[in-house]
Structure formats: structure tokens, C-alpha cells
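Removed from the display is one protein chain of the complex; every other protein chain stays in position.
Right, subunit A next:
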């Protein structure tokens, strides 16, 4: 495996991108989960699908799009979707969750139209839906790297504000923090991570890398910072072992990464149950 990584550029790209995504997706995922926005990640991933499918379709008929990495239109659609979700959430103040199915369906709807309009990119599309070890180009890797820089800078600069906003948004607003702006930036950064992660995990499974490692970490962590570190650890473990499995068995990496993270979650849940019952036993 190590030899293969040194030999093949596509493997270097896939592993480097995977390792980066293994950090940024769970890192941002912690804030997504504690803010109860998990489904927004799903909605945005489906909007990304529309952007990717649109780009793939246009590449068949417009020369300029043939040269363009479909990821760019995917990113644009994802960011646009995040802005639309916010507009809808403020429009339906008492039914904020309505924004998610509306945007999710719109994403699938446009995606389905573009897919049926254009024939002949089923292989490409399969890679975008479920991830691909072989499809990650050097350009994709640089895009993921750029997104990672933005995410890490955002979290570093606004960590304490994000923490307060996630724990108690009314308090954040009352204490004079620019909650609205930080939330807006948070949505944009989320859109970027989703678009960047889907080359490896796939559009349909991208939200799982932002939520499952966090779900596992929350079972055993004692503090917020510990939740973040454990989520990244679990995320990295899932990505690396998922990519290795996908490479050896020629499987879609999205599936292997997600199944690994689910297994990890089950182990953590089991460990927690056993440790709690052992503690109860010791007390009795």
C-alpha cells in the first residue's frame, strides 16, 4: 500500500485530500451537530449535486465548461444554497426547518433534470455520488487544501463566538456578539466543506463525515474541546481505513468510510454502556 502511494499520483491525491477532509469535516461537524443543523449539511450536499450535474451537462455543450472543474460550480451551488436556506429560515421564522426540505428537494430536482438532459456521464456521476479513490486530481487536492485553510482560519478566529452561539444563541445576541454575521459565515464555510468533501466521500454521504464521528465523540467526551479532538480522531480513522479498504477491494470510498465510522460509533456506544454498568456495579 505504501509503495502504491509513492507510485501513483491519484493515490497521493486521494489520501492527502482524505486526511485534510478527515480534519475539517468533523471539526465543523461538531458545531453543526450541537447547533442541531445536521440536516442542513444534507440539504447543501444535494444542492452541490445540482451544481456538479449542471457543470457536467454544460461541459457537453459549452466549450468553456469543458475546461472547468465541476467542483467550482458545485461550490457555487452549495454557497448559493446556504444563502437561500438562511433567507428561507428568516422568511418562515416559526417554521425554520421548512428551509431544509425545500432546498434539498430543489437540489435533487435540478440535479435530476441536468442528469436526464445529459447522457453519458454515469461513471463521473457515480464518483460524485459515492466518492472515488481514482478521481481525485491534483487540482481537486489544491481546492480541498484552500477550503481547509479557510475553515481553520474561520474556526481559529471565531472559536469563542461560535462556542457561545452554539450553546445559547439568545445569550450570544444579548451579549452583543455579531451572531447574525458569524452564523452567515458559518453557513458559507459549511457549504465549502461539503463541496470539498464530496470528491472523497460522495455527495450522498458527505454529511455523515460531519455527524457520525461527532456522535461517537459526544458519547464519551467530558468537554467541548475534547469533543472536537475526539471527533477529528474518529474522522481521521474512518477516512484512512475507509480509503485503504476501498483501494484493496475496489469499492466506493464513500461507502467504506461511512461504514467504518458507523462501526466506530457502535464500538463507542458499546464501550460507554459497559463502562456505565461497571460504574453502577462498583457503586452497588
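Heads up, the rule we're going with is that contacts are C-beta pairs under 8 Å (C-beta built on N, C-alpha and C of every residue); 3 or more make two chains touch, one makes a residue touch a chain; residues count from 1.
Assume contacts and distances are computed from a predicted model.
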| item | value |
| --- | --- |
| Listed names "Metal ABC transporter ATP-binding protein", "PPM-type phosphatase domain-containing protein", "Sulfurtransferase complex subunit TusC" or "Fumarate reductase/succinate dehydrogenase flavoprotein subunit", matching UniProt entry of the absent chain | "Metal ABC transporter ATP-binding protein" |
| Touching the absent chain when the full complex is considered, from A:13, A:132 or A:166 | A:166 |
| Option from A:117, A:157 or A:266 whose C-beta touches the chain left out | A:157 |
| Among A:7, A:119 or A:223, residue touching the chain not depicted | A:223 |
| Residues from subunit A at the interface with the omitted partner, ascending | 34-36, 157-158, 160-161, 163-164, 166-178, 217-218, 221-227 |
